[in-house]
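And now, chain A:
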Amino acid sequence: MSGLFDLVVSVARVAVMLAFTLSLVPIFVWAERKGAAYIQDRRGPNRARILGLTLGGLFHPLADALKLLFKEDFIPDGAHRLFYQMAPMFALAPALMTFAVIPFGPPVEIAGRVVALQVADLNVGILYIFAISGMSVYGVILAGWASNSKYPLLGGLRASAQMISYEVALGLSIIGLVMVFRSVRLSEIVASQGTLLWGIVPKWGVFVQPLGFLLFLVAVFAEANRTPFDLPEGESEIVAGFHTEYGSFKFSIFFMAEYIHMVVGAALIATLFFGGWQVPYLADSGFLLPGGLALGLPGALVFFLRIGAFVGKVFFFAWLFIWVRWTIPRFRYDQVMRLGWKVLLPLSLANIFVTGLVLLLIDGGA
Partner candidate 1 sequence: MVIGVKKVARPRKMSGGESLYLLEILKGLGVTMGHLLRNIRHQENIATMEYPEVRRVMPPRFRGLHRLMKRPDGTPRCVACFCCSTACPAVCITIVAGESPDPSIEKYPVRFDIDMLRCVFCGHCVEACPCDAIRMDTGWFTPAEHTREKLIYTIDMLLEK
Partner candidate 2 sequence: MPTFTINGISVDVPERTTVLEAAKTVGIEIPHYCYHPKLSIAGNCRMCLVEVEKFPKLQIACNTFVTDGMVVKSNTEKVRQAVTGVLEFLLINHPIDCPICDQAGECGLQIYYMKYGLHKSRYAFEDKVHKKKVQDIGGQIILDAERCILCSRCIRFLEEVTGTSELEFFQRGDHSEISLFPGRPLDNQYTGNLADICPVGALTSKDFRFKCRVWNLRGAKSICPGCANGCNVEAHFKENILYRLVPRQNDEVNQTWMCDPGRLEYKKANEGRLLTPAVREHGGLKAEAWEAALSAVAFRFWETVEKNGSESVAVIASPAFSNEELYLTRKLADEVLRTPNLGFSPRTSGDGFSDDFLIKPDKNPNTQGAKLLGFSEEKFEDIVRKISDGKVKALLVFGNEIADFSEEKTGELLAGVPFVVQIGTNEGSVFRAAHAILPSASFVERGGTFTNHAGRVQRFWMGFPPRGNARSGIEIITGLANRLGAGWKFAGEASVFRAIAQSEAPFAGMSYESLGEQGQMAGGKG
């Protein structure tokens, strides 16, 4: 009986997670196109319509997907057939897998059993994220190499160099956070962020680790290959980079992977530095404001507020990715390397040192 219950719960959690991430892709594709248009004083997509409705161009991602689906599935002459076809999957799978450890809501009690709203509550959550996201670059490198073409190869090389440079800063920037929250389990990190700092400020990662947040933010942009770090597909220099030779559905998988990376990045930022599903001052029973004020709320409302808070945070940070893309130009290759090695790496090391020092002074090394 309990085995069946676990199976149903697991399948349901995976289904919800997949539905959530995949349904965000067209929304952010639309947000990207429409947002870019408005930022640049254009109108953006507004033509595709169903039954006379355009919904501000929301059908365009659908039309694009349909178009890509019906295009000729082409493999260039001289490409490594197996790797060429595997590369898009390698790009998409890690992006989806990362999401498995992200808690998107508080644990709930169903039929007398506590169920975590998280596909897998691993005790090595953060390490798992690093392990999986480190793999995602293989899709890009593989695509670049297997295409048997010069520009994809350059794109792949850029991706690998960028991954090596920023993976280090990404890892080191979180060490401080782990030190503060004393856990690498994401559910515990989120739970810890529900408490208050000095009784007034929510103990969010961004407040206890401001420098760590900045470093992590920059490194996540680089990891997701988004502007200003989208060198692997720098259109102005190397056509379309690693996916130059890709078309039809294989291209759409790369496209999806890019947006899922963005969503995962946003979810990570929200989880690690902005309290995940936590709403400031909202306890299980209702709002408990610092001045002693209390506002009782029914348990169901609190639950949905928390889920909503998580979704809202993810949306905001995913939008940040888009917003930054249409604000800042692409870095030059040497600038990317200089920033990674000469700025982010020393700063993240210093952050760990300072964090340790502060913890030592506060807790007396306990």
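In the analysis below, a residue touches a chain if its C-beta (ideal position, glycine included) is under 8 Å from a C-beta of that chain, and two chains touch if they have at least 3 such contacts; residues count from 1.
Criterion applied: all candidates are chains of the complex that A comes from, given by their letters.
Note that the structure is predicted; figures quoted are calculated from it, not measured.
Within this complex, chain A touches only one of the listed candidates (1 or 2), namely 1.
Chain contact summary for the complex, chain A toward candidate 1: residues 35, 37-43, 214, 323-324, 326-328.
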